[in-house]
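Please see the structure below; I have some questions.
With one protein chain removed, the remaining protein chains of the complex are shown where they sit.
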């Protein structure tokens, strides 16, 4: 039998707290899970620095990747299977893309990407197409199979239905992470009736659509997503830890570029700093490695690097206030100047950070990323109607972007009156830092 | 107001998936949580290598420590408070001991302790009494307060009631970890009706006891514990990863002692290898550090160290068979010899490992650790009766120790027929390794 | 000690699947629960005919009443207690009103009220103030205590804060029933983070308000409510059973008024039919009694009564189509005429029914019932801001009423071609009833 069709002698299962069990029957999937590039995802947290806010959020991308695979497996095997709109040849492709969609993520992805100008989608492509165990497994399925998997993940695959299972306004990726992140953080917001959504999802040419009878479950999913963004993903304490992480990486990079002599050389970071991080270098990076450096750098001579690392290790985070960037630029400039006078480098210790989310939007030509809307399938089994034309609630929130700005700074340093007492008081007044 | 009685201006809560919320009102507790020694517990997993079996089990000891604190807080504030048998002066002591009971744990505690002859209780004592932030906080409560906290954790404190809250056959430690480990692994066995147990727990001179009306909840807790041991804690795949970890540490130590020249020096391990690990050395160790070394040691020249590290990183674990040490010693000796002939060092690649548990026992003088039994408080509110005298089920299982032995080995090496083909076949026959 | 302050020797608890336990410490509450008027709520379902759609929805108003009491108890004892805005004298009053708020409900309240022009609030008043066991218990607290309890339930009590706990856009009544109905039906929509809401609720002069930090939990509650209305409470199958129930009661009343000679006399209904249902009559009515009559009336001579009762007993419900009352009046008139010609009385077998909900609204003078908005308490602990001014989502849905119209009819009768074949076909065409 061809490798693509090969089944394990007995189904393997993973006990999963969110989906009860993750079921694996295909040898290809089993082999992919066993590769070292996939196992590496165990060393990268799903939610980066969120565990500083919600202590339960210590789960890894390994966890989530299995979950996305399981949801797609249920969709294609339990719902799409046998329907004329579904091409059975896309089954294994969908499963592999679901499993591997996050394989290019590095440690604390968000911060790393911003600081070093990386793109995890680029590394995903390299991992799927390059000299890796994953590529070896995929190539056994067919010589062009790795290309197809990469295309699905990068949203360029011609069959948009397959792409939509993993990347759309309601896809397996989001359905897994909302539930999973809610489970591990312990917040109740991420719950929605996925069982119902899986009962009403249907294959159509350009994308997966949803029977009208499941509209309320879809609405509920959108609202869950909205809540999770503001309650969990954009939580100001998490963002404060992100800010700290970015600034630490910035400092290390700056020192390296200045020729600073590290007590503990940033061996694993050099190619990142030089902007020439190869796939081999990249795969050696994980959160243990980052934490190791932050640990040892607590003893570096450079006061700023030392301080930032120590803050991150010991969760001594920056505090924050609301900030209006359109009205308060002058305040910011003034604060920068005062920080400098207080001997506190504002480049590292006075940080403006913003978050922004658009819970749902229909297609608006030329606007933003021209997102594909969610379609409802009417009772005639033919007509499609865009979600917000049928749902008052969705219509009400469509295209309503919400943005939030904050200013982060170290209260302890500003309270330390052993030096620059007057200027610090002035700063504290502006930042509304009062007695504990 | 004295520091011991100081309350936060507003109660702080931690969102906890097991207890919903962990509530902190005491400044002392808040300050302890903020110390770097306590924050370090975020970098030590609660269940060591169990995440290789149950991928959800990635939670840290930080998580669990907050949970134990919360349970003790509920017992002393909601149940014991105001009862004549309860001394209010023991309140803060109980809370601190609960929070800190695991603070001396190192990375992958079980393996590290066995390989390097460490004792986490000893380090707990050092952390509580030594020059640490934790000690500084505790000393502010009273000059002898650190000593008291250490005594409670080490079970030598004179008030046995306080000790029993944290260390007994039914204590807050176990109640938290059973539920928490069940939650994160996703297995259903760890559940029991803790709410009911907290309703029937009562303070008595020597220990906490349980109103007879809650007997079934106590039985259920014991059975949950039994199930969790065999389903989760002693799972053979987890033990296989433990075996690998131990052997890796052994190999590194042996190489160090032989004067082997490491490409990547085991800086953080030296004092461990030398048997003189100071508190400062110890506190720098965490699971990120261990993983870092395992990562870089995948490129060491020594084939065994390289192989073992790579297996651990990529979850290429040993397989196992049942093994009867009383009847099969000869088989083991024979296998050792055959492994040597096959060029596979049995000291690292043929491992006998056993697990053993006693779900519940009453007091048997002179036997084992003379464990304190669980007592039921009869309706007259005075008489105590030992659990197994009232419960048929508990009587049936009391003192019934169960032990399980397994033999672990690397199937892939034994299947590789590029060398020593005949002898490997012989080994495979004995170990019942057949075609995939 | 005064009866109002009397405590049970030991706290009593009720095991509750939604709140884990309901705790009772006050003798007054314990005595109220024991009255026969309160026990009667066990024989009245919380959700009327919903169990025909969601088979788990068989729970009673007894269940729910304990739940509302428990939520109010937690609010006043755990949150309001000790705050200057909270008058301790209102504690017992709030608990009693919470427990008794639904005590005037009759069997299948909604239908009974509509058909017989009853008002459960009126009967609540009679039960609280009349010659009942409940009144005897309340009077022991104080001679004007029953009046106060009735005033709180009827929203006329002067202290609006107390009223708002039980009747407002976010009150204990709604918080309990959303969660409880979700639990028993098994749908996931009714969940929201009540624990968080209870943490941020604060007493203010005119009503309970919510700290701004809990805004998202409040939003989530509103969305849960919206979903429950459309997914559960207004479910067309449930409404179909309601329609059947109303028509059955109508028929019995009509027959009674026409002097029809019942084989089984409607003894328990007579005073209802005559419009002079006394409190004593009313208290004898419960759902067992109604079901008993429907059971025996399956053998009445009147074909319509017989048929309707049998349909209700055996869940042989009407089917439905969407209906637009503004555009389709002519269609309705035509159908009425056709039904008559087909020998099917449209008064009983062609029913237009509508549902309507307003998820949230702020105060609009003179409009609808001038509902009290939800207020957020800002960080300064003084300023109040109306919810929709702070929440984009709430602003988007405020005042958005949604209404849904349906037409109900018996498909089986219309398919029966043993008579009036042609006209029935015509009807089926209009109603879009095709082959099974």
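For clarity, chains are labelled A, B and C in written order, and residue numbers in each chain start from 1.
Just so we're on the same page, a contact is a pair of C-beta atoms (placed from the backbone, for glycine too) under 8 Å apart; a residue touches a chain by one contact, two chains touch by 3 or more.
Keep in mind that what you see is a predicted model, and the values were worked out from it rather than measured.
Colleague: For the chain that is not shown, enumerate the shown chains it touches in the whole assembly.
Modeller: Across all of the complex, the chain we cannot see touches A, B, C.
Colleague: May I ask which residue of C:135, C:167 or C:185 touches the chain that does not appear here?
Modeller: Of the listed residues, the one touching the omitted chain is C:185.
Colleague: Check each of B:223, B:237, B:411 or B:433 against the chain that is not shown and name the one that touches it.
Modeller: B:223
Colleague: Per the definition of touch given earlier, which of B:191, B:253 or B:428 contacts the omitted chain?
Modeller: B:191
Colleague: Check the options B:79, B:393 or B:411 and report the residue that touches the missing chain.
Modeller: In the complete complex, the chain left out is touched by residue B:393.
Colleague: Would you write out the residues of chain B that touch the absent chain, in ascending order?
Modeller: Touch set of chain B with respect to the missing chain: 187-189, 191-193, 216, 219-220, 223, 226-227, 230-231, 359, 392-393, 396-397, 400, 402.
Colleague: Over the whole complex, note the residues of chain A touching the chain we left out.
Modeller: 13, 20-21, 195, 199
Colleague: With the missing chain put back, which residues of chain C would touch it? List them for me.
Modeller: Here the touching residues of chain C are 14-18, 20, 34-36, 39, 42-43, 51, 54-56, 58-60, 62-63, 66, 183-187, 284, 286-289, 291-292, 295, 313-316.
To be clear about the criterion, only the chains that are shown with their structure count from here on.
Colleague: Measuring from CA centroids, which chain ends up nearest the centre of the complete protein set?
Modeller: Nearest to the common C-alpha centre lies chain A.
Colleague: Can we say the copies chain A and chain C touch using the same residue numbers, with more than half in common, or are the two sides different?
Modeller: Because over half of the interface numbers appear in both copies, chain C and chain A meet with the same residues.
Colleague: Using CA atom averages as chain centres, what separation in Å is found between chain A and chain B?
Modeller: Computed value for the inter-centroid distance: 32 Å.
Colleague: For chain B and chain C, what's the span in angstrom between their mean Cα positions?
Modeller: Chain centres of chain B and chain C, defined by C-alpha means, are spaced 51 Å apart.
Colleague: Please output the residue numbers of chain A that touch at least 2 other chains, ranges allowed.
Modeller: 187
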